[in-house]
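All protein chains of the complex are present and in place, except for one that has been dropped.
Now for chain A:
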Amino acid sequence: MTLNTATQHDNLLNSLLPQLGQLIPAQFIITEVEQLHAYECDAFTTMRQLPLLTVLPETIEQVQHVMRCCNHLNIPVVARGAGTGLTAGSMPVENGVLLGMSKFNQIHDIDLNNRTALIDPGVRNQSVSDAVAPHNLYFAPDPSSQLACSVGGNVAENAGGVHCLKYGLTVHNILELELVTIEGELITLGSAALDAAGYDLTAIMTGSEGLLGIIVKIRVKLLPIPASTRVMLAAFATIEDAGHAIAAVIGAGIIPAGLEMIDQTGIRAIEELMHAGYPVDAAAVIICELDGSAAEVEDELNNVISIFTGLNATDIQIANSAEESKRIWAARKAAFPALARLAPDNYIMDGTIPRRALAQVWKQINQLADQYQLQVVNVFHAGDGNMHPSILFDSSDDDQHQRAFELGTRILELCIEVGGTISGEHGIGLEKINQMCLQFSPIELQQFHALKQAFDAKQLLNPGKQIPTLARCAEFNAMHVHHGEMPFPHLERF
């Protein structure tokens, strides 16, 4: 911090603290640098920034008060759920307030007749399903981070998980949101009914990454737990066969509850850590979960087996008990720690592509990996084309670090080229803000900014995240010329 910004920092603190203090107990406001370090980043740990202060309100009135104070003093506000985001979305901004929502952790009402629950945004994803399990109900969105992440964060990121092919993303599983605006106003969006009057503002809030307002209450939809669930694992000798197998299952009219794919390095890393019996010689394995009535699931299971066999599956394991299913899934969900053992750092990408391009993109990623002399591992949601190539590298080596990020950008470009997108579930945050310039034209970005303006005229909510400024894009596009060629010559530039 230079002297100038240090003074600015102190001045801001001196004007903000007394105002906040009018309604917020001192112990809810953190200003000690040592304690602030706990909030300097989310799970994308390569980017860090200390906030001016962290405030941990416990009532909606207190959130409203924080917003009014910050709005009055033009101080930016960044909301934080559990901080498991992977795109620096809840990383603080310099001289801004970090609004931690962790004290909002109550489940207020479980409405069995309407199959909904009214919850605080800080409630952990898994806690919702745990709380309603005795009633044979569950909350469908299941990001791998569900033990830790908050439902507020799920809404802000429109999080998904292995079950979203069949049961949708967060946006499909929430009915109503209470929102505090930057002016401190409390607004209800959606309703306890299946639709509400006016524009569908719950849709626009979902995935808005804390840029449009603070979510302070959520009414989630609950689903009955399926009567029967079967899990199987199939091994393939080539990536092409595995890719075709995915398309064939969907093409046959079967929508599995989960359809995941793991490449050879991934299989080996997972097997070494979890000893789940994964076939380590396979080029790829597919995990397929089917659910429904017992009769229906048996039917589909037989269909899937014959599809996989017809497409040269080398090994098919069918879990015959809940424990065996659990073992297969537990191993898949441990992919992240398993990969962490392979290299000091792991840069997880998150792009979605049309399923038909799976094999092709996978091959091209491997070629790119060779070109950049880095290892890339693929463990991902194949059913909905959501790829998570993990780039292994060592951040203490500047050159590797640089190559890892360039490779990441090339992979995202590849996703756009085949008609996909640069984020399927992790969001944009700060991590992928430059790549937004590749996916969207300047007029589209301007439309995003205009929409943001409707919610937050002074640009105080999570500024600098998710939607790049046109100036930023101009700079990025200028830097981003490969071999003298523009990456997308047919797209409009300025």
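Everything below uses one rule, namely that a contact is a pair of C-beta atoms (placed from the backbone, for glycine too) under 8 Å apart; a residue touches a chain by one contact, two chains touch by 3 or more; residues count from 1.
Methods note: contacts and distances are computed from a predicted model.
Peer 1: Given the choices "CRISPR-associated endonuclease Cas1", "ABC transmembrane type-1 domain-containing protein", "Glycolate oxidase FAD binding subunit" or "Glycine cleavage system H protein", state the protein name listed in UniProt for the chain not shown.
Peer 2: "Glycolate oxidase FAD binding subunit"
Peer 1: Check the options A:Thr265, A:Asn378, A:Gln439 or A:Asn477 and report the residue that touches the missing chain.
Peer 2: Hidden-chain contact among the options goes to A:Gln439.
Peer 1: Touching the absent chain in the whole complex: find that residue among A:Asp200, A:Glu272, A:Asp370 or A:Asp399.
Peer 2: Counting the whole complex, the residue in contact with the absent chain is A:Asp200.
Peer 1: Just name the one of A:His9, A:Arg48, A:Arg68 or A:Arg115 that touches the chain not displayed here.
Peer 2: Answering carefully, the residue with contact to the hidden chain is A:Arg115.
Peer 1: Return the single residue from A:Ser208, A:Gln400 or A:Asn477 that touches the missing chain.
Peer 2: Within the whole complex, the residue contacting the unshown chain is A:Ser208.
Peer 1: Contact with the hidden chain only, please: which chain A residues?
Peer 2: That gives, for chain A, the contact residues 111-116, 135-137, 157-158, 160, 164-165, 168-169, 171-172, 181, 185-189, 191-201, 203-204, 206-208, 212, 224-227, 247-248, 250-255, 292-293, 295-296, 298-300, 352-356, 381, 384-386, 419-428, 432, 436, 439-441, 443-444, 447-448, 450-455, 466-467.
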